[in-house]
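Partial view: only certain chains, each at its native spot in the assembly.
When the chains are written out, they are named A and B in that same order, and each has its own residue count from 1.
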Amino acid sequence: MSSVPMKRFEAPYLGAAYYPEDWPLEQIGEDIALMKQAGMNVMRIGEFAWSRMEPREGKFDFDWLHLAVDKLGQADIATIMGTPTCTPPIWLVEKHPEVLVVGDNGRISQHGARRHACPNNRMYRDYCAKIVTKLAEEFGKDENVIGWQIDNELYPEPRNGRGCCCPVCHKKFQVSTCKKFSNIEALNKAWGTDLWSQTYQSFSQLPIPRSDTWHHPSLLTEWMDFQSDSYIEFTEHQAEILHKLCGQPVGTDMMCLGGIDYYKMHRNLDIVQVNNYHQESDLWKVVFWYDMIRSQKDRPFWNTETSTCWPGATTANKYKSPGFCRANSWLPIALGAEAVLYWLWRSHWSGQELMHGSVISSCGRGLHTIDEVKEIAAGFRASAEFINETRCVNSGLAVHFSSLAWLMFEFQPLVNDFRYGEKLIESFYRSLMEASLRADVIYPAASLDSYRVVCSPFLPTLDEAGLRERIEAWIKAGGTWIVGPLSDNRTINATKFTHAPFGSLEQWTGAYCKYQIPGDPRDFALRWSDGIESAGSIWYDGLEARGAEALATYTEGPLKGLAAALRRKVGKGQIILLGTMPGREHLKKLLLSVCSQAGIEPAAQASPNLLVVPRKGKAAEGLIAVEHGNCPASLTLTRPATDLLTGRKYTGNVEIQPYGVMVLKYDPGFPI
Amino acid sequence: MSSVPMKRFEAPYLGAAYYPEDWPLEQIGEDIALMKQAGMNVMRIGEFAWSRMEPREGKFDFDWLHLAVDKLGQADIATIMGTPTCTPPIWLVEKHPEVLVVGDNGRISQHGARRHACPNNRMYRDYCAKIVTKLAEEFGKDENVIGWQIDNELYPEPRNGRGCCCPVCHKKFQVSTCKKFSNIEALNKAWGTDLWSQTYQSFSQLPIPRSDTWHHPSLLTEWMDFQSDSYIEFTEHQAEILHKLCGQPVGTDMMCLGGIDYYKMHRNLDIVQVNNYHQESDLWKVVFWYDMIRSQKDRPFWNTETSTCWPGATTANKYKSPGFCRANSWLPIALGAEAVLYWLWRSHWSGQELMHGSVISSCGRGLHTIDEVKEIAAGFRASAEFINETRCVNSGLAVHFSSLAWLMFEFQPLVNDFRYGEKLIESFYRSLMEASLRADVIYPAASLDSYRVVCSPFLPTLDEAGLRERIEAWIKAGGTWIVGPLSDNRTINATKFTHAPFGSLEQWTGAYCKYQIPGDPRDFALRWSDGIESAGSIWYDGLEARGAEALATYTEGPLKGLAAALRRKVGKGQIILLGTMPGREHLKKLLLSVCSQAGIEPAAQASPNLLVVPRKGKAAEGLIAVEHGNCPASLTLTRPATDLLTGRKYTGNVEIQPYGVMVLKYDPGFPI
């Protein structure tokens, strides 16, 4: 493995979260020495340290933080600075208990955990502004700081799935709903509140939809969408300050979850940051999330948190097999990241998360993964130029993901046990992955211009961000749209259409949906146009094709003889309407065939457990391959390539070890 | 299938719940046309529409409702009118938040769901009186309205199993308990409150028995019995108004649940209404409930709600096999109903239940069950005369069911996992059904006069409605009483007897209960007098026969050699005392033998999965047979008969399809 020295603060970054506030300052030197040994070049710092930065109201102390940042910088280790607003000091909540999050059960949050202040509380916002301003003034021009992270893992806290239910939030929700609907009659009409005499007479009557009450799904969806907006507004408030005072890019580290709108969140941020704690058996699913994160901005993202081994709080949550750290650390890089940071550098010696895995232990010893970390660091260095100068190739294929859909399905699962994120990944995205079809995962608001095939399974409303009009135009201009099941079946207000089961799908395809049946407690068989029979899943629309081409037909049950999937040319493009979610193999076949017609080919001939990501830049081209199932894998190269991690040259068939990684740069001069 | 036109508003009725308030009024015509196509002749209407009837306090609007009723009537579709008191408008609860139900956790209910107003609150009662009076004035003489439904599914809401815990209920409970016991010493003595120093000094100290406290079972039983009484009083309050102003019969639609007293509820109502949402595997159990409902009044009942396919709220709760709708719709008719109404006519387009199955979809398309519905409608028409002119034959056999027993077992299950309703049906009633023994299910307060055999399994107290004295007299006059296990083991105050394990059973049978053992974690074997050994279940009384005839004897365990079941002649009658619940086959054998001796024979030689109901009237006689297990079945006819659904004649052995139905009218002139 070559060992090219990196330029100071040059990507790709490998690092960790570092909490100098929890350790003696004298220990910084020892830590830095160990970081260097581990090959690290970035530390994330500051995110929870408000009480150290402002131990008493208005008394600021950044000396210790400067010391840490400076010493890190002197050692060529960059700093990502976090604003500490996730954990207000006790003097703040003691003086202003009204800033505390209130549960839907009326209980006021306590000091001692995280995320317990209300994002909408003005007093809290003011205190946040003060500390963020101070911090920005201190580090906004610091050359050792390469970026900002606002707060930490912003998300409406579970708390019975209702977020903050304080009076401020309640009032603000009423006001924002009023702004949206203008008058209460419009809301009543949109939500159909005549049902059960739910009709409101003024916006001030809108309740907090408590979890102990059987509430209207439109109200619930609106409430949680408001919660999402609240955290976005909260973030923008800080971003504005940072943008004014700092030179570095600004972001916020988010979770692999869908209830908060990533697209809206990033409109006013510079860099997308994501935390990942997938367990070993679920590792493959993180590909979906990175494909979504990458697609947010035309700029490499940061994997701000992941674990070298087990996540954990007061228990260590599962040992991982050798190689897991390697695959887990390379997946984001392959998929468009320029930074990977472990949580955390040194295990906490106290507190709620003292059993979480780390790079080194509380007593400064490398964990059993330390050699893997060093190998990863060396690999990053060895392939730095390739990583920095290439980007993931846009294949022309996209899959829709929507936080609004997430909320709608949360409050209207439609079928027992349907969970949007899980089903989208397990029953749809998995087939794409196994077929080596590389996709962007985009929000409905995203532009469709660069795609030739777009998939929209489980997308209940097309009325988000004007998608209905835009997708129609895009299809007519030549796009291929794979849609359904359970798509275009809700208005923007989470109600049904009344003219048809769908908003536009019947009109666009000419088909007629005769019956609809849930895939519970059983599934139904269908025969595909290739003559093979297999079962659908989740949901069953029984369609009369009426001029469209039936791709699959039900062979049993009340839908027998009706189409389960069909195709219709529309303008220069076409719609593939899925009335049910096909079995995995058949879906793979369908996707390969449809993509191929649109000129989209698999990234490689590769094992289904191997992620292969084509990368291309002005001066270089190649593939990054990561095995994510802890099994052997293989890949067929169409061009001779060199693995930058080993320097070995490959042609044709390549074998990859379990959790193996290859950075295959195509040899120059070979005709494409 | 013959197609006799029905007279206007003549039973049997097939219809659905219709919510014109949730749809454009212009759509009524389209709906009515579809109803006619589906063969419907009744709609249930109004039950939740308070905010449409009285959009502002004192401002009433019934125009839309008259329009709907009139148009339905013009199309020969009758209306059942519901009072809308289940869902008070927001102006009411906003003006009088004190009417809201309070949970046992102190939380006040919210607007936006159902059943959130306190049945005992005087203010709420007054508002209810106003809207019900108005509604009665408008429709009490309307010839299109054939009956009234008060409120909807009245039941102490689960809310941790404690009903409304508001101060009004609390006070009223103390007053009613005072009225019952006269003085606190009597209560202390009756409940044995010296235990754990629970002794009360005044009725004002009686607490709401919260679910987070380990409360006295006598207190819990009393509290929930009070809750039951509260809803009954609430209903009677409306019934009084309706009886004064209206010409039509009055009822309230209830659930298949036992915690509210059906017998007391119907003392002042005219027609029994019941809702049924049994899933496919449990369909057979509904027979028990219909047998109970029929036995409440000497008048055909109404199946006010059932589903064509899946029930559901925001998920569709399980597809049903073809034919389910048929069997499910005919079961009530066979068992004494004159009306079957689906919930709901047109699927809701919004709100909490928008995924519930229906007759037509939100966009006006028949569901996949539409042809079954039409076939059922045709069947009802074809057999209308037979249904209307015959009644279920009283076989002379009855089974006791008690809401007080339900409450006692809820708070004293006696054996792990014992649930009264489930066990009564699964371990006792099932054997009756499989033996084709037709029974009435009666409350302890019901007259015993028309029965020759009465079964009282799991009936802890005989002191309800003077049953102890009445049953003794009835036995002495010749009745056969099958009693136990777990019967006559509690006083009316839910305490044990202290002179013996039973109140009277030892005295009446002469037997002596030596030991009692729970059927947990194992069951014990017994040998029946026929020499066959099988296991008992649930509970084990070990009896010394002492002159009674042992029917079964334990063959193992600490009870070995003691009797498990015995018979004793008492006067002209006899008691069969069960010390354990026999295995299903043995119970069947026992019941057949005991009934036969009392001159009660099976309704037919039929498969266990076939319900056969003998029907008899002045001019006609026959059987209605419904297959309820989705399996083939057969039946041996003792007289030639014609299936009114097909016009085909049958003699001897008859095969019935899965979920098949036959209305077999005996051919005239054949000697009985």
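Everything below uses one rule, namely that a residue touches a chain if its C-beta (ideal position, glycine included) is under 8 Å from a C-beta of that chain, and two chains touch if they have at least 3 such contacts.
Computed from a predicted model, the values in this text were never measured in an experiment.
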All chains are the same sequence, and 2 are placed; what is the full number of copies? 3
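Just so it is clear, only the chains that are shown with their structure count from here on.
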So what's the Cα centroid distance for chain A and chain B, whole Å? 51
What residues on chain B touch chain A, complex-wise? 19, 21-23, 48-52, 55-56, 84, 87-91, 94, 103, 107, 109-114, 116, 310, 313-319, 322, 347-352, 354-355, 361-363, 365, 367-369
Within their complex, state which residues of chain A touch chain B. 105-106, 191-201, 205, 207, 209-210, 212-219, 411-416, 418, 493, 495-501, 513-518, 520-522, 542, 558-559
